[in-house]
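Take this structure first; my questions come after.
The complex appears here minus one protein chain, its other protein chains still in place.
Naming follows writing order (A and B), and every chain is counted from residue 1.
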């Protein structure tokens, strides 16, 4: 029978049950269109208006809102977390059956754990090891001596180059490239001489990597991604970068070589982080900011200018070139005033 | 016989013919090197110098320039549009022959319309439907229950995940990923709990999607791309984003979750659009601008600072940190002046 009872969901979400524990819940839905058999959520009192006319079978609510709602509810101080767990319980990932697709290309000398799935047109090269229950999507290329832990999920067309290692429960979205050569060259006259990239990439447990993100192998040392790190799409992680546990990075961020990022940081979309610098734990960078020096204190950091209608922006934009001049002239006026005071 | 007559081209471009209708035109070329059998174009009077010494068989010209040119011409108020149509007529897309390549991997339970082509090493999973005359390039991965309309063209190595839908005449360049999981996590202590992404991606008719662009599936609702939308390369479209009809977005733009973008907008390259905001119809964003709030009036918007020689820029750059201080000091000087006036 599809779905779960509300009582079972309460247990899985560690929430207080209000209403009939036998109510059948089949899925989650946005509160605006949730109907019979569906559960939705309200995160805080600012959104209380959404409860009006709600036709969901049940709601996940914070205690402050529970008194205002008469229907069945799961009450918890962390409604968004409870919603995540309810959604996981009600919408388990659809995994392909264990086994190697006959159209996959698995070389000799590959070790596959029990329950592994290898998709069609995937290529797994010699010396690779893939742990129990992991799924390798169609069209993936797993290089020689790559080690992939247990219960990983690689989407379509992921490339993992020679010798890189993934922990357990790593989810890799389609199009990701792990372990390509870092960008290392020495000048010789006007030309560039390539520096062989002999490190690898080491990825911890419970990491998620978004579509078309790239993580380069180390130049001499390894590039390291800590446990629980979440990377969104189209991120560039250069050689020798280290990212601390549970840091979350939004899409389109670029991180230059040998940058070290702490734990529990959040990096907004399209931010840039220069190389050979350090960001301590618990730093938050807002979208499209550029980090040019080490950040040694936790907190939130930003750069950039406000969006304006282009005509008005143009007037301020050109003045930026006069900023130093303006500061000097302002100082001169102040000096004169101060002399006038004497 | 290769090419078309100038008369036929005039008809297809809805332009006024000047010269011999039987002139044979075999291709388009840039005006600087166009020669016998080739047609080129001049868009406006500012570029009239380009007509001098032109050796093209014919030119597409606006009425203002037609009098200044003695050769064969197609005269129209929209020369760039006429050029597009002439180029389409003279350089039709080269399509592979209909049929499933014997080295493709098409699962059972796939529905293929008449004239469909599936390339080598493409994988099409069960429940997928592909409409009449569509082309699936080599190495593509089409997930289960994906629906692709008629006369679509997917380049090499495109991945479309489970359940996503494309309308008719959608062109997808190589390396695109449609329907990967959106970036959704709830905090639990210092860790992140994944929120299953149960929506899909719905793409309208006549959409073009550039190389290595990613469009994430919705968290609960669907991500929606309207009819006629044009997306350039390396764009990131996050979960639940909606893009209105005929909006064109240049390369490297990042659009965060649940942003709603109107119709006929143009977004410049590498711009960023934060999540959970709305941009109305007919808004234009210039390159590398960051949109942090909803835009409720049509028009052009910008952010950013001017490029300068680095040494000079450095002086202005550091003053940015004093801007608020400078504004206060300026106000203080004005107050003093105003008191002096009393």
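One rule holds in what follows: contacts are C-beta pairs under 8 Å (C-beta built on N, C-alpha and C of every residue); 3 or more make two chains touch, one makes a residue touch a chain.
Because the structure is a prediction, the values reported are computed rather than measured.
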Identified contact with the non-displayed chain, of B:18, B:157 or B:284: B:157
Option from B:131, B:149, B:175 or B:218 whose C-beta touches the chain left out: B:175
Of A:14, A:43, A:66 or A:177, the one touching the omitted chain in the full complex: A:177
Where the missing chain touches subunit A, by residue: 105, 121, 123, 125, 139, 141, 143, 157, 159, 161-162, 175, 177, 180-181, 183-188, 190-196, 198, 212, 214, 216, 220-221, 234, 236, 238, 252, 254, 256, 270, 272, 274, 284, 286, 289-293, 295, 299-306, 308, 312, 315-316, 318-320, 322-323, 326, 329-330, 333, 336
Absent chain, residues of subunit B that touch it: 27-30, 78, 80-81, 83-85, 87-88, 91-94, 101, 103, 119-121, 137-139, 155-157, 171, 173-175, 206, 208, 210-212, 228, 230, 232-234, 245-246, 248, 250-252, 263-264, 269-270, 287-288, 304-311, 313-314, 317-318, 320-324, 326-327, 330, 333-334, 337
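The definition used in the following text is that only the chains that are shown with their structure count from here on.
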Centroid spacing, where centroids are CA-atom means, of subunit A and subunit B in whole angstrom: 26
